[in-house]
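Questions regarding the structure given below will be posed in turn.
Here the complex is missing a single protein chain, while all its other protein chains stay put.
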Amino acid sequence: MAKFYNAFAGSSIERIAALSDGLFAIAMTLIVLEVHVPEAHGIANDTALLGALVDLAPRMLTYVLSFLTLGIFWVGQQTQLNHLKRADRDLSWLHLLFLALIATMPFSTSLLANFITFRLALVIYWLNILVLGVVLFFTWSYAQRHQLVDDDLSPEASAAICRRIIIAQSLYAFGAALCVYNTYWSIGFIVLVQLNYVIAPRLPWLERI
Amino acid sequence: MAKFYNAFAGSSIERIAALSDGLFAIAMTLIVLEVHVPEAHGIANDTALLGALVDLAPRMLTYVLSFLTLGIFWVGQQTQLNHLKRADRDLSWLHLLFLALIATMPFSTSLLANFITFRLALVIYWLNILVLGVVLFFTWSYAQRHQLVDDDLSPEASAAICRRIIIAQSLYAFGAALCVYNTYWSIGFIVLVQLNYVIAPRLPWLERI
Amino acid sequence: MAKFYNAFAGSSIERIAALSDGLFAIAMTLIVLEVHVPEAHGIANDTALLGALVDLAPRMLTYVLSFLTLGIFWVGQQTQLNHLKRADRDLSWLHLLFLALIATMPFSTSLLANFITFRLALVIYWLNILVLGVVLFFTWSYAQRHQLVDDDLSPEASAAICRRIIIAQSLYAFGAALCVYNTYWSIGFIVLVQLNYVIAPRLPWLERI
Partner (left out) sequence: MAKFYNAFAGSSIERIAALSDGLFAIAMTLIVLEVHVPEAHGIANDTALLGALVDLAPRMLTYVLSFLTLGIFWVGQQTQLNHLKRADRDLSWLHLLFLALIATMPFSTSLLANFITFRLALVIYWLNILVLGVVLFFTWSYAQRHQLVDDDLSPEASAAICRRIIIAQSLYAFGAALCVYNTYWSIGFIVLVQLNYVIAPRLPWLERI
């Protein structure tokens, strides 16, 4: 009976995409709120304000980091959704799980912003990225196994989607491991990896990864 | 005259779906904000931070509970909207009522997170779920009575949508009743019921419900 | 030159609708945040919690009021957008003005929730409703004058859209005037008028308005 219900329940790619766009938009806006605007009292002139803004630099760094993270996962999820011919109820739930983890990004970002020199905060941030990657990998392999993928997508392209996730996650894991030295090294390395994914087509010597 | 106006007012399924996706996305993101990031002062090292995070466990539990609740109702509402051939003004308002109750989920979640051992908080949370189910049941029976349902949806499928709501609500009510013993029993039972609905197709012995 | 640019700028009904749905969804969710969840300290048992929740009744009333307001204007704007054949840049800006006023509803709601017995708070809330009605009236008359309305919409239906706004605003103005006696009278009357618009088709004796 439940199987019968599940056969026609919750299977609209458009609705998954719309929910995702809304949730990403909110997450992208909430992470800026971590960059707290300085309070007016105690700041008497432009110089004092400049000093207060410079103090926000670490929080701006976590904003950049998290916007890149969200942007990369948005493009990644969108690439999958654009190449599905249909969805089913289970795929909807896999994407809801993905979105539940996207919704925790403002928490992880805020935690890292508050404790930017703490290894634990960085590891939790990385774990958030890791499980996002794992779920996104699984949504695609699920779509492949259940014939939900567009027929006109070549097997090579389909494999590229999976390989891309594995390589990126390996680089993120290496970056996270750098926190044994210093959390800023981790953040810097991960931001560089992300910028590579964003602008790589311009840098031919990085094309191979 | 009003009847004349109402005949052409507010009848776009796409707009209802878009408003719903936006509202669900916001509710899903707001419930995470209940998991307060620890304040930096007073936390000197990773061990202290870990302790502060462990203290957040009950709030993470309510986050999981509410994300499942929102996800299940999102899938449930979407299943209905996907199988309508058209909407009318009254159906729009029934869905707005549904959304008004979805919008209160962050409140109920926050109340339960703040008072997780209080029976009253749990009962209010359950009442929120209950009225959501009642309204969703009513939106479907309204759509059926007013010939808004897709003609290619079988009567069996249509009946399954109603039966699903009744069975789920019965289980939630039983779970809520467990709070006479302990609120954690209630939360645990409801989460298990919800997980069953999410992943049940994998568990054949639960197929019958 | 500017005229030339304006001839092809910003004229997608779908984008106006999507922005509106997002903004309405956020406003509908933010107004719930005015119903502050009681703080845990100082509340020792269910009875104390119940007392704290009863104290929230006025804020729940303003939530209901504002959700009805937002719902009515959402249906009203949607009715217009559904019956346009195209938009132009000026209509986009009229709808942006409408949305700028929708975005202030959480402010007006919060003001009324904080000062529910103050006539000024009620008058400001009513002014917000009034300007929303005025702008919505003007968007429709603009659409009519510039041949943006669907050709298959009868002149009677088109006139009904304007008449509906005028009658509703007259009733709201009367309700607001009741605050010379008591703000609760105003709120009660406005909520009744709104409920009439929401469920009126069920009450034949109110059909004429």
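The first chain written gets the first letter, and so on, giving A, B and C; residue counts start at 1 in each chain.
What we mean here is this: contacts are C-beta pairs under 8 Å (C-beta built on N, C-alpha and C of every residue); 3 or more make two chains touch, one makes a residue touch a chain.
Given the structure is predicted, the values throughout are model-derived calculations rather than measurements.
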* Which is it among C:S92, C:T139, C:Q169 or C:S186 that touches the chain not included here? -> C:S92
* Structure fact -> By the document's definition of touch, the residue of C:T104, C:Q144 or C:N196 touching the omitted chain is C:T104
* To do: Touching the hidden chain in the full complex, which residues of chain B are there? Just list them.
  => 22, 25
* Asked: What chain A residues would touch the chain not displayed?
  -> 17-18, 21-22, 24-26, 28-29, 31-33, 35, 37-40, 43, 45-46, 49-50, 53, 67, 71, 74-76, 78-79, 81-83, 153, 156-157, 160-161, 163-164, 198-201, 206-209
* To do: Quickly run down the residues of chain C that touch the omitted chain.
  => 1-6, 8-12, 15, 18-19, 21-23, 25-27, 30, 89-90, 92-93, 96, 99-100, 103-104, 106-107, 110-111, 114-115, 118-121, 124
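Please note the rule applied: only the chains that are shown with their structure count from here on.
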* Structure fact -> Matching the CA atoms of chain B with those of chain C requires turning by an angle in degrees, to the nearest 5, of 90
* To do: List the centre-to-centre spacing of chain B and chain C in whole Å, with centres computed as mean CA coordinates.
  => 25
* **Separation of chain A from chain C, taking each centre as the mean of its C-alpha atoms, in whole Å** => 36
* Asked: Listing for chain B: what residues touch at least two other chains?
  -> 18, 21-22, 25-26
